[in-house]
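Now for chain A:
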Amino acid sequence: MPPATPSERCLTVSDLAVGFAARGGTILALEDISFHVDAGETLSLLGESGSGKSVSAQAIMALLPDTAVVSSGTVRFDGKDLLALPRRETRRLCGTEMGMVFQDPLTALNPVFTVGDQIAELFRVRQGLGRRAAREAAADVIDTVGIPDARRRLGNYPHQFSGGMRQRLVIAMAIALKPRLLIADEPTTALDVTVQAQIMDLLGRLQREHNMAMLLITHDLGVVADVTDRVAVMYSGRIVETGDVRRVYDRPGHPYTRGLLASVPATAGGGKHQPLATIGGLPPNPQRRPQGCTFHPRCPFAQDICRTERPPMVDLGNGHGATCHFAREMVADDRLFA
Partner candidate 1 sequence: MPAYLLGRLGSALLVVLGAATIVFLAMRAIPGDPAVVMLGVSATPEQVAALRADWGLDAPLPVQYLNFLTRMVVLDFGQSIRLGMPAMQAVSQTLPYTIYLALVAFALALLVGFPLGVFSALQRGKAADKLISLFSLAGQSLPSFWVGIMLVLLLSRTLHILPSGGAGSPEAVLLPAVTLALPLLSVIVRLVRSGLLESMGEPYIQTARAKGLGETRVVGVHGVRNMLIPVVTVVGLELGTLLGGAVIVETVFAWPGLGRLLIDSIAARDYAVVQASVVMLVLFFVSINIVVDLLYGVLDPRVRVDG
Partner candidate 2 sequence: QSADVLRIANPVAVTSLDSFGAQSADQPTISVMQQVLEPLVIRKDGQLQPLLAASWENPDELTWRFHLNEGITFADGSPLTSADVKASLQRLIDGKGPLSGLWGAVEAIETPDDLTVDIKTNTRLGTVLSNLSMLGIAPAAALEDPNFFNAPFGTGPYRVAEFTPSQFVALERNPEYRGEPAPTARLEYRYIPEVSGRITALENNEIDVTWGLPPDQVAQVRDSQSLTVESFPTFGNYYMWYNSSREPFTDVRVRQAMWHAIDMEEIKTFLFDGTAEVAKGPIPQDIFGAAEQTPYAYDPEKARQLLAEAGYPNGFTTTMMWSSMCCTNIREFAETLISYWAAVGIQVTPQELERATWLENLLALNWDSTLAEGNTITGDADFTLARLYLSTANRMGYANPELDELLLAARAEIDQDKRAELYAEAGKIIWDDAVGIFPLDMMMHAVYRNEVTGFVPTPTGMPRFDTVSKQ
């Protein structure tokens, strides 16, 4: 990986491991998670349901539930190790330095307070603004996320907004205090295609305006391609591949990434009525992950070594890496993407 100058580096996660206390032992939700996001850059965490994307975000924002145990790793933000700080200190960075957009805009807003109150609360509590000034500021933010008639709508309750507008409100809240890092956990999953396009546009615009670093969490391969610089693909609590989007998509170094890309019906309409490529089997139970490469039971290329040895992150050049014993062979294989 080309070493980025430390000044532009915004967030660095290294060797993060998070477990959950559960009946019948701990669930290791994250293992060996390392990635970084630079200022003005977008990193996408891509992966299927349960692969650990949200837990990663929660770990950074100190939002993990009490049952979670961070067993190792560091999260460096602004030179500080957030995991070493008391939770209270980390929280203090939330809102001001780090903002977060949640998946479901309906439930992410408190239903019993007006949106004005909820946004103004940020200014009042975090910046000590007076009631009126806070409201003014709130109106301004709502305006910047493109909700018309902002001032009047301050007094409305979340249920009086449509899904897309709610998501904009959540975004407004996340960027209100101009954080340097924005974490967006599946910000458009609950939305329609056309609205999704609006929201992604908005996020892109805001990111450029504020030169924010953005960590975008999604399971939609398409969304990633549009707005992302780099991508990290997660599978069963681990990052299996990371690198520049185009490189990863065009030349996936991990069979899982490869399978994922293949199973999307081609938008171009090719292969109509042809069976889609699929990944056989099921994701492992996090309490009983297979030995060696966690993907090996489902991997069409699995060899003996995959069953016994955990593959290291193989450097494929230009910041592209994959945790597969045969990553180089994968990249060299031209069968899939001619």
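Keep in mind how these were chosen: all candidates are chains of the complex that A comes from, given by their letters.
The criterion applied here is as follows: a contact is a pair of C-beta atoms (placed from the backbone, for glycine too) under 8 Å apart; a residue touches a chain by one contact, two chains touch by 3 or more; residues count from 1.
From a predicted model like this one, the values you see are computed outputs, not experimental measurements.
Visitor: Here chain A stands alone, and the other chains of its complex are listed as 1 or 2; which of them touches it?
Guide: The candidate that touches chain A in this complex is 1.
Visitor: Name, in rising order, each residue of chain A that touches candidate 1 in their complex.
Guide: 61-63, 88, 91-96, 99-100, 102-104, 107-114, 121-122, 125-126, 157, 159, 170, 173-174
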